[in-house]
Every structure is written in C-alpha cells, then in structure tokens.
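What follows is an incomplete set of chains from the complex, kept in their original frame.
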Amino acid sequence: MSIESSNINVQPHDDPTRSGLTLDSICCERGDRLLIQDLSLHIADGQGVRIEGPNGSGKTTLLRVIAGLSQQYDGQVRWNGEDIRQNASSLATECLYIGHLAGVKALLTPLENLSWWLSLHIPSAKPISQEVQLQALQSVGLDRFADTPCHQLSAGQQRRIALARLYLSEHRLWVLDEPFTAIDAAGVVLLEQRIAEHLAQGGMAIVTTHQAMNIAGFTSHSLSVMSANGAIS
Amino acid sequence: MSTIHRDEHAPIFAAFNALLLRDLRVYFRYRGTWLNPLVFVLMVITLFTLGIGPDPSALSNHAAGIIWVVALLGIMLSLDALFRADYDDGSLEQLLLSPQPLYLSVLAKILAHWFITGLPIVLASPLYSLMLGIPFSAVPALAVGLLFGSGILSFIGAIGAALTVSLRSGGLLIALLTLPLYVPAIIFGSQFVESAIEGWPLMPTFSMLLGLLIGAMVLSPLAIIGGLRLSQDV
Amino acid sequence: MASWQWFHRLGSPKWLSGTIDRWLPWVLSAGTLLLIISVVWGLAFTPPDYKQGNSFRIIYIHVPTAVVALAAYYVMAIAGAVSIIWRMKVADMALRAIAPVGAALTFLALITGAIWGKPTWGAYWIWQDARLTSMLILFFLYLGIMALHDAYQDSASGNRAAAIMSLVGTVNIPIIYKSVDWWSSLHQPASLKFTEESTIATEMLQPLLLAIPGAYLFFIAAVMLQLRVQIARSEKNTQWMAERSGL
C-alpha cells in the first residue's frame, strides 16, 4: 500500500520564509498503512487547493495535520516559513478549520453556538454584535431558526451553523473538510461564492469534497490510493 | 451571567466567559439537570440508612466519611460528560484550535461543571447534618470542607475525563484512574469535618485542603491539556 | 556536548538492546544470589524474635518487595517525565516495562504483609491502617496506568497518556510515606535509619541489608527482560532488529 503524490506549486524549499502555507515532505502513517508519502506543496495568498481522492485515501488525515490537530506525521508544515510545531499559535490565529464534525452544541441555539465560537476564534477587542451574527445566520438561511435549539434542526441546517462562521471569519487560511455535506444545491452555490470571495480578498483555502465544485483560482491535488480499491468495486 | 460580557481590553477573559456561559447554558437548558447530583447524594445517603438498617448511631459516627465519599461519587458520576460531549460533537476540536490559552478554557469548563455539581452539594450541607445527626455547630466546617474538597475532586476527576475521552470504554476507567488520586482529599476532608465535630483545631487540615486545592488548580490543567491533545490523535 | 552523549545513546533502542544483552546475565545472577543468601541466612541462621517467634522471618521478603515497589514508582514517573519532555522512545518502553513489575512487587508486598499480619495483629487485613491502604492505592495506580496503556489502540497515544498519568500519580507518593505519621497506624514506622541507631536487632538487620539490594537488582533484571519484549515489539520493522534476529 503506497500513495502517489504530485507536487503542484512546487519549489517548497526555495524560500522558507515566504508567506502562506508550505507542506514539506509530509508523510503520514495510520494503523501500519502509509497514507501520505512525501507530500510537498505550497499555497500562497489568493490560492485554493482542492484535495481529491477516494474514500479512505487520507484527505481528512492531511487536513487535520495542517490544522495542527494531529501530531503524528513526519515532515514539516510551515506557516509563513515557521514550523507549526515550533510556533502553533501563529497558525491558530489565522486558520479556520471545519471538519467532518460541525462543532455545534445540540442543546444551544444557532445564535448561541455562533457566539461562543466567535469569542474563542475571533478575539478582537471590539466584540461582534448580535446583529452581525444574525446577518451571518441569515446568509446561511437560518435567521428564522436563530433561537431554535439545534437538535430540533435538520441535518443540513445543523451543518449550516458551522458554515455561518465563514461569513464572520477574518482568518487567512480556511481548511474545510467536506463543507458541502448535507447542504442543498442552492446552498452549495452560495458557499462556492463565499469561498471565491475569500480567495479574491487574498485568502487561502484547502477544501475536500466528493461533489463537483467550481471556484475560480482552485487547483486540484489528488491523493490516490495505488491499489485503487477505495472505490466501490 | 445572563448576557455575554466582553471587556474591551481583555479578549482572553471574553473567551473564558463565553465558554463558562456556554457550558452553564448547556447544563441548565433542561430544567432540573443541575439538581441531579445533589438529589443523587441525598438519595444515596437515604439508601445507606436503609441498607445499614435500624442503628442510628452507626451512621452519625461516620457521617463525615459517608458524606465525603458520596459527594465524591456524585461528582465523579457526572465527570464522564465533561469533555466527552465536546469530543463527540467536534467542539473540542474547535477549542483546541483556538488561539486563546487552553489553560483558561479548561478552567472555564471545570468551573462550569463545578457550579452544577459541587456547589449544590456544598450548599446542601445543613441538610446532610440533619439527615445524619451532625451537630449544627459543625455545619460551617462541613460546608467549607466540601467547598474545597469538591473543587479538588473536580480538578482531579477532569484529568481522568481528559485522558479517557477518546476511549469508548465507558466512564468507569475514570474511576479506576482517579479514585487513587482522591484519597488525600478524602482523608483530610473527613478529618476536617471530624475535627469540627469534636472541637479539635481546624487550621492544620484546613491548610492541607487549601494546599491541595491550589495544587490541583495549578497543575491539573497541564495534565488535562495533554490528555485533550492526545484525544485528537487516536 | 560530550557529557550529553550518554543521554542521546540512552535514547537509542539499538544501544539499549546491546546493553541489556551485556548486563542482564550479571544483574540477574547477582540479584538471585543476594536474595538466596539473605533468605537462607534469614530463615535458618537468625534467632527467632522474642515477641513474634518465627513469623517475623517473612520480613526478608516483605520489606525488600515493599521498598522496591515504592522505588519502582519513582523510576517509572521519571521515565514518564523524560518521555513527555524529550519524547524519547526508550522512556516509553521503560514506563511500559516497569508498570507490570512494580504492580507485581506491590502485590507481593501486600500478600506477604497480609500473611504477616495474621500472627502479629490477629487479622490479615486491617482497613483503617494507613500504610496498608496506601499501599493498596499504589497497587491501583499501577493497575490504572496499565489499563490506560491497554485501552489505547494507538501505542503512541497510549504511551503519552500513561506518561501523563504516571506523573500525576506521583502526588500520592508522599502520602504513602507520610501516612503512618498522619494516621494512627499499627504498622511499623520506618525503622531502618541511617542517621540514628536502628531499632532492629543487628542479627536480624544484616540479612535484610543484603536482601534489599538483592531485590533492587532483581527488579532491574525483570525490567530488562520486559524491556527486551518492548524493544522487539516496537522495533520489529527496523533493519538492526532484523539483523539481530538473523544472527
């Protein structure tokens, strides 16, 4: 079992201090299987990368390494030239991660959920007002449900609460693992717009999705399992 | 505690407050949840009196010890949920990724948990003394002892909760890990109450309890943070 | 730099494996020899105690195991600290190796103590005794750390969790030592004192003084044996291990 890996936007070794995210020969092993072998890539301002691969090819594993959640990897992840193992906090302030799990408390309302998340992740001196938060909820179509406990919402609606963070985020790097899960077609279009907007403003994004996606400025990078067995045979 | 209060110059405490508020809201969302640990303690004491049978003196002799052990169990029973819910719904990931100091976040979560488990148990001290025949003069000491003790138990229990959060092996592993660590608190706690009942000097055990609390408060978050980070790599 | 060389070498499983191979026979035989001598001396050539008769002879197992069981916890906690600070593989292996040995020694101390308790105190077990109970707690600590190890499927996480737990558990060590002073206890306070005159008769003391280092050596040998298993398990894919087993 081994993994093919192609370098796009390569030359990661050129200038170690350059701005943006640099992956330098990342290797990941899980359960005795080598999932990611010697992956290097660089993402600069305004760039988006879509990580592709069949189920079980290691996309989530890679994204968790990049976000700093997982420590079990070889190689380096550098943010603005600095190894995130040495300086985790510089990435933490500038990175937004939304994973398979939404990070939404079922007992709280969408507004409450947004509010605790903001206090943890957007620690600006000027607090974000409730109106602004309501606007973000409106952007994901949840304004009418702002005060409904989340466990009463549908699967897609719950996922939208997590995505409302994108409308308030000032983070430079977005790491989104399957953001379109459970979202309806109209919602996907609007999300794509939001991501494109983020890139246009000089942001960066790493996204995985199994659905079709069209956003300008995105390049693809595929993690493909060599003995292509991940697909339904 | 009713509205989010953000100090203009202290976003760090804004995060602390937000997390404290969030957890308290979750705990209070269903009416009565916060009463559960207290009711549990009262019930177990009732059961003990039933199980031990018609011998009133036996209980009051050991009242301090019984109260302490039962309070510990009530707190430990509820500790499993401290981080597991966050782990299951992904908000633990968000917590760990926050640029805010984790130390404070962990403190906020433990404090919130203590508010709904430890505090009611402390406040009910007069009730226990009534049930177990402790002289009323010892109630303040009982309450103070439980105040410190429940705090110590919350911090220590949180270590066990953090180390086992990613293991789906049930809450009893927490018990196995933390009960040995509880022992000093139990010993000094029940000694403290006994001293109060018997009229012995309180300061020596009091300062031990205080020391244990401060030690637990300062050190346990370190172990807890280690355990929580670990949980993401399983 | 040179002074740190030993430390870096210590971090290499290969070096450690070689060292174990070289030292294990010596340590094991020395430990066994000392234990045999002291036990035979203690059982056969020491006069019976004027109060306890012959039952006191179990001291030659009880005291060494109890002393080493406590010391083992320190060593384990130090391994835990090294593992957390320097992320040294060998420290993780040491922690894993010491836990079961320490648990076994604690268990032995508990059993021999209980057996000794029957003739001297009239009961196998007295709950209210601090020394006894705190020793039981030490046993639980060892068990908890072993259970935590096992509970993690991923060995790296399991190692780290166990290291954290072993450090946390050190808070109990002073309690175990101090318990005799804090509680009323039937158990002997420390009677082996280096500063003052010892409270044990010299004839009884001499074999004991041999048995304790014997138990230490035996402990080290047992840990080495365990370490060997750990190294074989975690280094099974490395080249040097393949060469070694090929030889």
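Some points to look at:
Letters A, B and C name the chains as they come in the text, with residue numbers starting at 1 for each one.
Note that a residue touches a chain if its C-beta (ideal position, glycine included) is under 8 Å from a C-beta of that chain, and two chains touch if they have at least 3 such contacts.
Owing to the predicted nature of the structure, the values given are computational and were not obtained by experimental measurement.
Only one copy of each distinct protein chain is displayed here, while the full complex in this structure file has the stoichiometry A x2, B x2, C x1.
The rule we apply is simple: only the chains that are shown with their structure count from here on.
Taking each chain's centre as the mean of its C-alpha atoms, the one that lies farthest from the centre of subunit C is A.
Of all chain pairs, the one linked by the most C-beta contacts is A-B. If each chain is reduced to the centroid of its CA atoms, subunit A and subunit C end up 49 Å from each other. Per-chain Cα centroids separate subunit A from subunit B by 36 Å. The centroid of the Cα atoms in subunit B and the matching centroid in subunit C are 33 Å apart. Those residues of subunit C in touch with two or more other chains are numbered 156. Residue positions 72 of subunit A are each in touch with at least two other chains. Residues 159, 163-164, 166-167, 169, 173, 176-177, 179-181, 183-184, 187, 215, 220, 223, 226-227, 230, 233-234 of subunit B are the ones touching subunit C in the complex. Considering their complex, residues 64, 67-72, 89, 92-93, 95, 97, 99-108, 112, 115-121, 123-127, 149 of subunit A touch subunit B.
Chain contact summary for the complex, subunit C toward subunit B: residues 84, 133-134, 137-138, 140-141, 143-144, 147-148, 151-154, 156-157, 160-161, 164-165, 167-169, 171-172, 175, 182-183.
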